[in-house]
Structure formats: C-alpha cells, structure tokens
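Excluded from the complex is one protein chain; the other protein chains are retained at their positions.
Chains: A and B, in written order; residue numbering restarts at 1 for each.
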Amino acid sequence: MLKVEEQQPVEFSPSLLEKFGEIVKRYPEGKHKSGLLPILHETQAELGWLSTNAMDKIAAYLDIQDIEVYEVASFYSMYFLKPQGKYVMEVCRTGPCCLVGAENIMIHLEQSLGVKEGEVTSDGLFSWRGVECLAACGYGPVLQIGPEYTFYENLNEQKVDELIYDLRNK
Amino acid sequence: MGRKLLLEHIHVPGINTLEVYRQKGGYRALEKAIKTLTPDEVVEEVKKSGLRGRGGAGFPTGMKWSFLAKPERVARYLVCNADESEPGTFKDRYLMTYIPHALIEGMIVSSYALGANTSYIYVRGEMMPQIRILEKAIAEAKNAGLLGKNILGSGYDLELYVQPGGGAYICGEETALLESLEGKRGNPRIKPPFPAIAGLYGCPTVVNNVESIAAVVPIINNGGEEYAKIGIGRSTGTKLISASGNIVKPGVYEIELGLPVEEFIYSDEWCGGIANGKQLKATVAGGSSVPILPANLSLKLANGDPRLMSYESLSEGGFATGSMMGSGGFIAFDEDQCIVRNTWNFARFYHHESCGQCSPCREGTGWMEKVLHRLEYGHGKMSDIDLLVNVAKNIEGNTICPLGDAAAWPVASAIRHFRDEFEWHVKEPAKALNINYGLANYAAPIAKAEVTIGN
Partner (left out) sequence: MSDKVKVTIDGITVEVALGTSILNAARQIGGDIVPPAMCYYSKLEGSGGKCRTCIVKVSKGSEKDPRPMPKLVASCRTTVMDGMEVQNITSTEVIEARSGVVEMLLINHPLDCPVCDQAGECDLQNLSYEHGLQKTRYEFERRTFDRIDIGDKIQLHMNRCILCYRCVFTADQITNKRVHGILNRGDHSEISTYIQTAVNNDFSGNVIDVCPVGALTDKTFRFRNRVWFTKPIDAHRECLTCSGKVTLWYKGDDVLRVTARKDIYGEVEEFICNTCRFDKKKTADWVIEHPTHISDASVIASNHYETLKPLPVIQNNPQLQQANKVELEKTAKF
C-alpha cells in the first residue's frame, strides 16, 4: 500500500486528452468505463508509467471511483505501477520460446545490461523482464518494446547486442 | 498441396491493403451476403458449413449464433476474440498482420448475420502493431463505404472498433473478455447466463475467435455445403495450425482437417521434420492447455492407426492416450527437451495468469508451480509426483472458467506419460540438473506404450 504523500502531480497533454475523447466515443452512452484499458495504455505511453495521481485523474475523467482504476491497472500485466527504463525489453519466457533458447536471451540481457529483472539501468534507459507468451511462438525467441510494442523475432545474443547498441545511440 | 481458404493470397504483395484485397476477390462475400441473403440465411450457411469455433473449444459456430437472443429494441453485439495468448498459438497474429481485411470482411458479414450495429475486435494489448494495422484497415473499409452507415446501399449500419487488452491470458475466456471490454478486471463471469442472453453491457452477444470470423468469408463465397466437403467427418474445412518448437520450419500453416500428424510434422510442405537432425520426443497438439503426448501416441492412435489433425482424431483415446485440437497450437519437442522443465514452465504460466477468483485455481496453480520447480531443481520427493496428480485433480472441473482445467491437464498428462522422467529427477537430482533424460522409449512402437496406459 502506498502512502498518499508519495504521489507526484501529473499533467495530461492536450493531445492525450484528445485521444481520451476519441476513445470514449467508441462505446454506447453511459458505457464510457469501457475506455479504461485503452486510456491507461495511452497514458502510460505518454508518461512512461501510471502513478496514482495519473490514475486518479483518469478516474475523474471517466467519472468512476479511484479504486476501480487501481483494481484494473493492477490486474493486467502491461501496466507499470512503478517507473521503468525508457525502453522496457520484454522477453517471452513461456514454453515454446524456451524450447528455442529464450532463457539464454534473458541471461544475456541481464549480463549486458547489468541489471536484474525489473530493475532500471543507471542511465535510466533500460529495464527488462520476462513476460508470458506473446503469441509469436514460431518466431522465438522474441522480445517486445513498448509503447508501440515493436517486435524483435528469432533473437540470438548478437541480435540482442545490436538492438541494445542501436537503442543506446538513438 | 491442400486447399487454402484463408491464406490463399497471403503472399500477394500489398494484400494488407483494401485495393489489393479487393482485386483478389475480397469483399465479395460481403456483397453477396448483404445484397442477396437475409441475416438468417447467412446463419444457415455457417450452420451448414459445420464450422467449429477455432479459439479452442471447438463449439459449432452456427449453433452458437442461433442461440443469440433477439429481444426487441435491445442492442446485440458481435465481439471478436483476438486475445490470442495460448502458448503455442500465433495464427491470429499472422492473419491480422498480413491479411487484416479477411477479418474485417468476416466481421461485417457476421455482424450483419447477427443484427449487430456495433462490433468490437478485442485484441491483446501486446499486439499494438496489429491494432494499428486493423485500425488502418477499418478506416480504409469505412472510406470505401464498406463500414458505417448504409453499407453498400443496403440500409445496414455497422460501426467496428478495435479494443486493446491489458495483458491477461484469462481475457481469452469469453466472459472475462467481456468484463475487460467493459473496463473491468478480467474475472470470468458465472454462467448461466451465457453471453448469447446477457453479454456485453448485459445485451445478447456473440464472441468468436479471429479465425472463425475470417472463415465466414469463404463459407459465404463458396456456400456452407462446399466448405463442409473439405475436411473429415465433423471436422470440416481448413484450420490454421501454429507450428512451433523444435521443427525445421516453424510458422502458420493452413491445413485441410484430416491431415495425418506424421505428414504434418515430417513433410517438407509443412513443418519439414525435426530440427538439427534430432528425433521427436513429444508433442502438444493444440496449445499448452491440452494434454502432452509422447511421440508414439502423437503420430499413432493406441490401435496403431495414424493420428490425424482433426478434432476427433486428436482426442481419440480420451485423456489416456489422446489429446485435443484446442486452438491448433502445435508444439514439437525434440529428444533434448526436458518434460519436467517444460511442465514447470507451463505451470508457472497458469499460476501467473490465474485471475484469482476461485480458490482451487488461485491456490492450486501456485502450489503446482512450486512443487514442479522443486522437482526440476533437484529437491523433489517421490511423493511429489502423486501430490501433483492430486492437486491437479482438485483443481480440474472445480472452477468457474476452464483455466483451472487448462492448468491441470498439462501437469496430469505429463505425469501420465512421462512418469519415469519425473522419477528420474527425484532419483538422480544432480544428473537431472546437467543432462537430459533423453528420448527413453517415448518414440518406441505403440505396443510398448500400451503397457503404460492407465497410469
């Protein structure tokens, strides 16, 4: 449980609010709560993670209780309730990918980035974690990087090194 | 070369665009349905086709449609389940990436058949690139008058939206998906009422898998009876199989149902055999939830006849010697793979994905994962094996949704068929950490395997 005073103030950009407006139009009248998941995605894409203050603002926007947002955000695995690296590398760790070497990719990531799963590199650029099946079992090992969830398939250690290099120098 | 109904034009450059898709005969089914058929006639064609739900349960799609309640002045919804998350399954991703209009066209025809004026495609959130592809395809279709008000001058209106998930396997269960689409936690609902009576926003709703919806297009184009001629017995039509694991050519294949498993694995037309010159040890035929089978039972039925890729043949022999078609996620394991490790991996998956509502699944999935972890890492006890069987039994059939079964079956089946490998992990813990048990007799002729049946 978080303390109230740990909240940081947040501002939503006009373009983000515009996206919210587009999202809630998709649902019948009075059913705007349906927009919660897409709105959380858009907010996370803009802010990098979902602070309680951001979630409270979303609750106010959708006219629902704060707890309804926390319940949802904490249920789904894609929402970050803590700050992350700029690039979160999510490696599939489920069966079929492990048959073709996903575990080695995770070991390699840990060594090359020098941080454990879930931690952020000191330059704030990277964090990594194993995630469950990404539905790309035929192209494993795979990893994805948000917020657009760009996909990297048929990975090997060299490809991972190149990817890290490219992102670092981007 | 088998008939291709869904993937016929998948390699045509630009098939992801409306223009090329139409050049290749796209949206003919929509024109045919909306201009020459009544909604009930479309339902009738789908019924005649014998199409069975491609998401995993295999329930006849036409029958599901005919259950939809149609009270006056109450909206009806069609929701496409594109929350593809079953380990081993990646066919819907493939379809949406390369030929999105097949799904869009299927959605419009199906919505017309069901009388839905608003439909949603619920795509798992991780598939953001596919969401963008679908959004673009929808915009194209709308500009061309194939969506929106008065489609092709027929007076029929349809709005189609893409909804992202948030990362939860459980949302592939249709009522959890509906909860999620309503902006809630993905907790499966207690049935009855079924979605056909009270689904999205309490209104009558049909939830169908991507592939099922896309299959409606060829069914309408060629007629349900033509579709039913393909395949074998009650397994009609073609099926997308996601092939992964230790095979030469992993990928998505469209097969005519009834193809022998052996041909599917070893033919160059399909998987091209086991990679790196290794031997097949086991298969999971329909996604991680279905029972794992040793090589011999994967290729042959207990009576020695060839096993076919069909709903009936894959489940032939029940859980003693059979498996299931599931979602068509075909995973092949070579001789170097450790069954205990893979079972632990799957157990971890289900533990991670349990929504936590029902006590047996919430507590039991974590328990199984811990015991399997212990076995895999050399701290197991002989009694752990029967403990796992018992915990799996206590979860199975005793939960609101099928996730409990899906978590129990892989564990129970792995022990049923590979008990010697589990026992070896207990007896030789140090060895088990460094070397693999290997092929043992898992690929031996069936006659031998029959001795172990009934474990």
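A few comments on the model shown:
Simple rule for what comes next: contacts are C-beta pairs under 8 Å (C-beta built on N, C-alpha and C of every residue); 3 or more make two chains touch, one makes a residue touch a chain.
If you're wondering where the values come from, they're calculated on a predicted model, not measured in any experiment.
In terms of the touch definition stated at the top, the absent chain reaches A, B within the entire complex. Considering the full assembly, B:399 is the residue among B:246, B:289 or B:399 that touches the omitted chain. Shown as candidates are A:46, A:66, A:119 or A:157; the residue that touches the absent chain is A:66. Only one of B:22, B:370 or B:419 touches the absent chain when the whole complex is considered: B:370. Mapped onto subunit A, contacts with the missing chain fall at residues 1-4, 6-7, 52, 65-68, 70-71, 74-77. Those residues of subunit B that touch the chain absent from the view are 168, 185, 190, 192, 351-360, 362-367, 370, 387, 393-394, 397-400.
In the analysis below, only the chains that are shown with their structure count from here on.
Each chain gets one centre point, the mean of its Cα atoms, and the points for subunit A and subunit B are 25 Å apart. Within the complex, the subunit A residues that touch subunit B are 26, 28, 31, 33-38, 40-41, 62, 64, 68, 71-73, 75-79, 93-96, 98-100, 131-140, 144, 146-151. By the touch criterion given at the top, residues 75, 84-90, 92-93, 118, 120, 124-129, 132, 159, 161, 163-169, 180-186, 201, 242-246, 250-252, 288, 329, 331, 333, 337, 341-342, 345-346, 349, 352-353, 355 of subunit B touch subunit A in their complex.
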